[in-house]
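The complex appears here without one of its protein chains, the remainder shown in place.
So, chain A:
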Amino acid sequence: MRGVTKQMIYQEIIFKNLDNILQFWMLIDAQEQIVHWSKSAAHQLGYSTEEITNQPFTTLLPKGNAENLFFLKRLKEGSHSGSIVNQKARFQQKNGVLIDVELSTQILHQDHQEYLLLSFDNITEVEELQKLVNLKMKEIHQQVHAYQSKDCGDAIQDVLDAVLVSITAGQGLRFNRAFLLLVDEKSQTLEGIQAIGPESREKAWEIYQELRDAPKTLTEMIHYCHSQQIVHDNKVNQLVKKISLPLTEREHFLIHVLQDQKYQLINHEFSLFNTPSVRKIRELFQSDEFILVPMVWHGYSTGLILADNQIMGTPITNLHIQGLTRFTDTATNAIESMKLLVGLENSLHQVKRANIEIRENQTQIVQQEKLAAKGQLVTQMAHEVRGPLSIIGGFARRIFKQLKPEENFFDPLKRIVDTVHTLECVLNDILDDKQQKVIHQPYCDSVKLIHQVMGLLEEEIHQREISVNLNMQGDLPKVKIQEHHLFEIINNLIKNAIEAIDQKGLLSISVKRREQNVDFLIQDDGPGLTVTTMEKMFSPFFTTKEEGTGLGLVVVKKIIDEQGGSLDVTSFVGKGSTFKFSFPTI
């Protein structure tokens, strides 16, 4: 008898505490009516116990689904030895809001009657967060595959928002405020990242009213919180950001809980309630009761979730704690997965960028090879030209020597002989043939050279209908530069100006003395030079012309530098360019 009594006592203990063990449970009879259920289960679904007793179980299922009638039958069919564990399903609260649940059942027999014991957990937030994460994962996945370079940091932010919103505004957790602190691996600190919660009781009431009248899905809630500026700009957010603790500060209770990897309710009963570190946090958040749940990911402490009911002042119950710890697991997984994926995505971008750079370098190498080939061609051409040029020059000189200055062809032949001479010097410069035993005067007459170049280009200037404004000061002294060098400079710059103008424009040339220098100014009213062109125009083989060698300005610059002159370029897009160079006088 004593044993029976003891058994009865034990059974009594279990039955009395059933609400604590199962929390959300109900007993359903063979007629599929709810005959008994726990207070918290009724509350979770928005009913009072009286309201629902003896009502059909289908009342709890989403309305209008023809399958509802077979729900329990199917459940029983699918059970093993009369039980089912953690099956996902959907219930509808009294106010019409759908919630995701995970339910377990056990068939019980008593007095030839069959009963079904059904317990459930509200996993709406977990489900919704998982859905959101899945969506974000898919977005990132698509971005990675579509080779887009969009910043994926947004995805993490969205998930953080979702976590905090779920804790405070969801169907099950319903804390007043939530704070998120994450471990920063680089700095080895615990950092306050983000928080959510109304600023005042009034604001809280307002939001509560609004949500009660029109319940929202998680995504809608996030939008709502953004619109109410609850997520990013509010006071609690500023509060949490004040927290930054080195992981080595083990005496701090936040670090302690983090590393202990067990949740901790902080209130008057907490042994360290009056220690400095707890007091500081209590003062910061103006809260005397809050729950701390460490975020643990594959054994590593990755952060802390802190939540409280400071606004309404309602106590934190076991239900709250159980819901939050379960949710934290999902939240941790979500956040860490997103971080991983975003990290991966970033690495992929770096690889892609590196790839692009390599490709660009390859293009550059190919380009350089092309240019080298072009350079060889130029050398080859110069050599090929030299032979025929020597013939022209040779015969011209033969005739020229026999002519007297007063004869008709004396002047034209002199021009041919002089120009051939200049061209041969240009060839020697291109081919870098310093060995040529040609004696050059170390100075020259700039006016004569300008006329010589203009004579050569006369035809082209005429054809392009370009007006020329030639402004040369009289009695200019000779300048310290060899004739063929100055020819090369002037010829290149004037030709460039003509090509810049293209058709119908104004070419201005001015030569003036300035103290011990002669300034040459060659100006066009063409399209002007872009910044990029200005930067590159003195690089070998850079050209904007279809048939240019890209050597003209390089030679000009080289000669001016070598011969002690100075060069200055100004250009305005749409207005034209001015090349100004100077050489000292003798």
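In this section, a residue touches a chain if its C-beta (ideal position, glycine included) is under 8 Å from a C-beta of that chain, and two chains touch if they have at least 3 such contacts; residues count from 1.
The rule is short, and it goes like this: contacts and distances are computed from a predicted model.
> Unshown chain, UniProt name, "Sugar ABC transporter ATP-binding protein", "Two-component system response regulator", "Anti-sigma factor antagonist" or "Acetyl-CoA acetyltransferase"?
From the listed options "Sugar ABC transporter ATP-binding protein", "Two-component system response regulator", "Anti-sigma factor antagonist" or "Acetyl-CoA acetyltransferase", the omitted chain resolves to "Two-component system response regulator".
> Given that one chain is not shown, which residue among A:I21, A:V351 or A:I391 touches it?
Reading the full complex, the residue touching the unseen chain is A:I391.
> Which listed residue (A:I207, A:L245, A:L265 or A:V417) would be found touching the missing chain in the intact complex?
Of all options in A:I207, A:L245, A:L265 or A:V417, contact with the hidden chain holds for A:V417.
> Who touches the missing chain here, A:K73, A:H383 or A:K504?
Answer from the full complex: A:H383 touches the omitted chain.
> Could you please point out the chain A residues that touch the chain left off the display?
Counting over the whole complex, chain A touches the hidden chain at residues 383-384, 386-387, 389-398, 417, 420-421, 424, 431, 433, 435-438.
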